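Apart from one protein chain that is not included, each protein chain of the complex appears where it belongs.
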Amino acid sequence: MVPIEKSASEAEIEGISEPYALASLELHPGRTEVKVGRGPGAVTFGGVRVPVVAGPCAVESWEQLGAVARAAKAAGAGALRGGAFKPRSSPYTFQGLGEEGLKLLARARELTGLPVVTEVMSPDAVRLVAEYADCLQIGARNMQNFELLRAAGKAAKPVLLKRALSGTIEELLMAAEYVLAAGNPEVILCERGIRTFERATRNTLDLSAIPVLRELTHLPVVVDPSHGTGKGSLVPAMALAAIAAGADGLLLEVHPDPARARSDGPQSLTPAGLEALVPRLSAVARAVGREV
Amino acid sequence: MVPIEKSASEAEIEGISEPYALASLELHPGRTEVKVGRGPGAVTFGGVRVPVVAGPCAVESWEQLGAVARAAKAAGAGALRGGAFKPRSSPYTFQGLGEEGLKLLARARELTGLPVVTEVMSPDAVRLVAEYADCLQIGARNMQNFELLRAAGKAAKPVLLKRALSGTIEELLMAAEYVLAAGNPEVILCERGIRTFERATRNTLDLSAIPVLRELTHLPVVVDPSHGTGKGSLVPAMALAAIAAGADGLLLEVHPDPARARSDGPQSLTPAGLEALVPRLSAVARAVGREV
Amino acid sequence: MVPIEKSASEAEIEGISEPYALASLELHPGRTEVKVGRGPGAVTFGGVRVPVVAGPCAVESWEQLGAVARAAKAAGAGALRGGAFKPRSSPYTFQGLGEEGLKLLARARELTGLPVVTEVMSPDAVRLVAEYADCLQIGARNMQNFELLRAAGKAAKPVLLKRALSGTIEELLMAAEYVLAAGNPEVILCERGIRTFERATRNTLDLSAIPVLRELTHLPVVVDPSHGTGKGSLVPAMALAAIAAGADGLLLEVHPDPARARSDGPQSLTPAGLEALVPRLSAVARAVGREV
Partner (left out) sequence: MVPIEKSASEAEIEGISEPYALASLELHPGRTEVKVGRGPGAVTFGGVRVPVVAGPCAVESWEQLGAVARAAKAAGAGALRGGAFKPRSSPYTFQGLGEEGLKLLARARELTGLPVVTEVMSPDAVRLVAEYADCLQIGARNMQNFELLRAAGKAAKPVLLKRALSGTIEELLMAAEYVLAAGNPEVILCERGIRTFERATRNTLDLSAIPVLRELTHLPVVVDPSHGTGKGSLVPAMALAAIAAGADGLLLEVHPDPARARSDGPQSLTPAGLEALVPRLSAVARAVGREV
């Protein structure tokens, strides 16, 4: 028989019984609930409710963000997402508004009461982003940026950790373990599509990660069908499927004018699309004993 | 910019506007309903109902098949599946009971009234299998066995065509086109997992194929979460998700004693597991305007 | 730790110590030499020499095939390749000349003395193709077409078996085992690129398959850099690399007018390109103790 090579992670953990001891369901039975935000607007991931986190890929202006935030609130979203620091493949594309973007997010929170989830890209920036945000997002490209994971592990805000494009589920758990081991117990895992040969979608959204993670960890699991498919018209079906599969939350990109978005327009819903989707999500959530 | 090489199919279809003209939704608006079986037990794919096709991976004996067939009927399944001719990676493993297996399937149909779906592996065998079966399954490994597709295209029974482990959605449609172009308009497409780097599951079930196919073709689309995950404990979540995403049917492996199955035991449900799952499937189906 | 699911093949071979007993190097130490053709033009795979098998993707006409055959002979190729029966993703593209193509191949053999390698796509056609060809090629899409493998195992001609686009090396060996177990000991394995996320090449040519197979089997291993890259300009570098890695032969697509080829033009060399490449291949072959 062909000898099967161990993966990087396996080779490393040889002889170590628990490479993600803190994240392990076996060692920590039950479900962890992670609360994002404070006061009446706070939202919990990992309980009966399945919050929708809606917002633009990148914060572009107050006109754009304010419009989306109001629409998200009206549609029943539980939190607002939007990137101020944007990881972009090319150095010559829009890199985000930086701190100005963070300020706009804080203003949108004041306006709507929705807590804010936004990405942090380097250890140095953790402090700054944590001042404004209610939840620190670590993007797919940084899933194994271990210095960033450690820095986020010292922050006093929850962390939403996205699976890498080629990250195994086991590696996602070990990445979460870096955050947990550094002292931050509030980690939300996020499936957002993996890279495969298929070209009809931008990535292949691996919904089976939800039940696999459910068997292995007590941490909540959310799904991002916008990045997962790369195509707005596919988002509703995959959002419904994610809830049916047991997701603890959804990240949905919403833009008032997707055709003019400075990044990821094609995968965004319009505010009207979000409004139409939420009742359908609620119906499926109820069918599986949850609520949106 | 890196020039992107055309895929095989693209290179071939250059200048041809419709590589899957007969399967195309654009050219044939509406939804095709494919009826499997005759008389009162017939079941339709592509309508409001979402039939469950349940049964063992391989037909092993009347004891096994009869037990599963009765359980499938009792649980509310709409059709019976089971392999008499089994494609196996190694020549030294159980290859199926052959015609004897077909006879057992026919006996199970008599017992329960459930129509029978079973695999055919070579052009020569199409006539024989079509004598016994209500629907001819073409397996993932044979998705681009063009002689087999042509032969199935001349049969008078519907064809259930599974996506190859590395088959793109476009290639699946072109494979279906071989069957349609040979004269058989009754094709059901099946997503059953693609091959990726992830090792926590046997394959990666690509549920986004459902909404992608919905945009491109009028043919019904079913999902096989048993092969798609390779693990019985993950099947319920993925079956629920498939229905939420819009699947027109499910293939579920059921075995009375998974631990002793001669093939694919670990991914099988027990009869009790099937019985517990169906009401949950019904609830999600109703939430998206369908019925199981 | 995440439990790693067994692959299909592993699940099947549980408890079976040798899923490819006849192909196994451990059980059959040494190297198998496979002779293709008869008389003075015969060529051997698996010895010191590294034959080049050159020719068009598809046989289109005598003008085309004759020109390529003469050029291949002049450049030092050891055998001629060309498809008479073509597996095509779409039913509406050129499917090959069929038996007429086989006759042209035989005529080219008479003209040049080069033995002929050509594809067979169905069990029924094995007899016909074996009448004309010196070596039966089984294409990537048919690597697990088990009925075809069995039929080829009963033919009296060597078999060149290509790895599937998503075929593991272990599965390739088990597919070869079907041919060997059916009674045909003359099997040549072929690496021709696997399907990955990378889009700058048509497939990803996995040259590491050469040393892996060298450790596992006594069968010769050839490489097809034309399909492996899909781009003529990349073929020379990968052909050189294949020889350096230990390949026992090369399949190279050559067309007198790649821009007008009826299939796979972009990946073909011109006759002049082949002529320029062979001395470079020879130099690398000598550096690793082989000859072209």
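Going by the order they are written in, the chains are A, B and C; count residues from 1 in each one.
Operating definition for what follows: contacts are C-beta pairs under 8 Å (C-beta built on N, C-alpha and C of every residue); 3 or more make two chains touch, one makes a residue touch a chain.
Note that the coordinates shown come from a computational prediction; the quantities given were computed from them, not determined experimentally.
Peer 1: Name every displayed chain that the left-out chain is in contact with.
Peer 2: When the full complex is considered, the omitted chain touches A, B, C.
Peer 1: Pick out which of C:L207, C:V222 or C:A261 touches the chain that's been left out of the picture.
Peer 2: C:L207
Peer 1: Just one of A:V59, A:A77, A:L97 or A:M174 touches the chain that is missing; which is it?
Peer 2: Missing-chain contact among the listed residues: A:M174.
Peer 1: Just name the one of C:L234, C:L250 or C:V278 that touches the chain not displayed here.
Peer 2: The one listed residue touching the chain not shown is C:L234.
Peer 1: Just the residue numbers, please: which parts of chain C touch the chain that's not shown?
Peer 2: Its contact residues with the unshown chain are 7, 166, 168-170, 194, 196-201, 204-208, 210-212, 214-215, 228-229, 233-234, 236-238, 240-246, 280, 283-284, 286-288.
Peer 1: Considering the entire assembly, which residues of chain A contact the chain that has been omitted?
Peer 2: 2-9, 11-13, 16, 19-21, 87-93, 121-125, 141-142, 144-148, 164-166, 171, 174-175, 177-178, 181, 194-195, 199-202, 230-231, 263-264, 266
Peer 1: Tell me where the left-out chain touches chain B, residue by residue.
Peer 2: 1-2, 10, 13, 18-19, 168-170, 173, 195-197, 199, 212, 216
Throughout what follows, only the chains that are shown with their structure count from here on.
Peer 1: Once you draw an edge for every pair of touching chains, what topology comes out, line, ring, star, complete or other?
Peer 2: Shape of the chain contacts: complete, all pairs touching.
Peer 1: Could you put a whole-Å number on the gap between the CA centroids of chain A and chain C?
Peer 2: 46
Peer 1: Distance from the CA centroid of chain B to that of chain C, rounded to the nearest Å?
Peer 2: So the centre of chain B lies 32 Å away from the centre of chain C.
Peer 1: For chain B, which residues are shared contacts with two or more other chains?
Peer 2: Residues 7, 166, 170, 194, 199-201 of chain B each touch two or more of the other chains.
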